[in-house]
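Below is one structure, written out as structure tokens; the observations come after it.
Now for chain A:
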Amino acid sequence: MDNYIKDRKIEADEWMPFTGLEDGSSLPSGDIYVPLEEWMQAREMLLARNGRLGVALRNTDDPGIIKDDLERLDLIVLEFPKMADGRAFSQARILRERYGFQGEIRATGDVLHDQLFYMQRCGINGYELRADQNPANSLKAFDEMTVTYQPAADEEFPIWRREPKSI
Partner candidate 1 sequence: MALQVYTASLLKEGLVAYLCLENGRPSWTFDISQATAGHDEELDALKLAAERSEQDNIVVAPYAIEVLETDSGIMATTKREQIRASGPTITLPQDKIRESRRAA
Partner candidate 2 sequence: MYQYSEQDHQLLLERVAQFRGQVERRVKGELSEEEFKHQRLRNGLYLQLHAYMLRVAIPYGLLSSDQMRTLAHIARKYDKGYGHFSTRQNIQYNWPKLEDVPDILDDLAKVEMHAIQTSGNCIRNTTSDPLAGVARDEIEDPRPYCELIRQWSTFHPEFNFLPRKFKIAVSGATQDRAAVAVHDIGLRLVRNDTGETGFEVHVGGGLGRTPMIGKVIRPFLPKQHMLTYLEAILRVYNMLGRRDNIYKARIKILVHETGEDNFREMVEAEWEKIKKGGLHLRDEDFEWIKKFFLDPEYEELSDRDGEFENLLLTNAEFARWVDKNIELHKQPGYRIVYLSLKTAHQPPGDVTADQMDAIADLADKYSLGQIRSTHRQNLVLSDVRLKDLPALWGELKALDLATPNYNHVTDIISCPGLDYCALATARSIPISQAITQRFDDYDFVNDLGDVSINISGCINACGHHHVANIGILGVNKKGVEVYQMTLGGSAREDAAIGKIIGPAFEADEIVDAVSDVLSVYLENREDPEETFLMTYRRLGDAPFKERLYG
């Protein structure tokens, strides 16, 4: 998939979304991510598999639900169902800053050029750009702004507590 950006680079996406765990025999191999409910229901079965695991949260889910599972997960998928719906910004910060999640936090849905800067600051580092976006142009969005005022996933302190950057 060439509309995928990871750590500010256009990359091939190795992850497969997966649902339908009722039928336990058909677990695929490779890196998969599942909806939160399926993770809750079939955690052991999923962990017994080889291959990396991810969980997809709805933007109404409390990220605290999976805080004890984070060490076993390599990907958390967040949703931006509409550009204007910014709940997942809070989820991302909580996952990174409160629970110290080290894996990929991925934005899906209405992922557009003009949100990338904010997403990155909240700790999101994987982006499934909406199909109509131009990924090469979108890479520029990360550097459109270089000055930040407040702490977030990328800065511990507000600007008045940092050493001034040379400009």
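As a selection rule, all candidates are chains of the complex that A comes from, given by their letters.
Note that in this section a residue touches a chain if its C-beta (ideal position, glycine included) is under 8 Å from a C-beta of that chain, and two chains touch if they have at least 3 such contacts; residues count from 1.
Bear in mind the structure is a predicted one, so any value in this text is a computation, not a measurement.
All listed chains 1 or 2 share the complex with chain A, though the touching one is 2. Residues 83-87, 89-91, 93, 98, 112, 114-115, 117-122, 134, 144-152, 155-161, 164-165, 167 of chain A are the ones touching candidate 2 in the complex.
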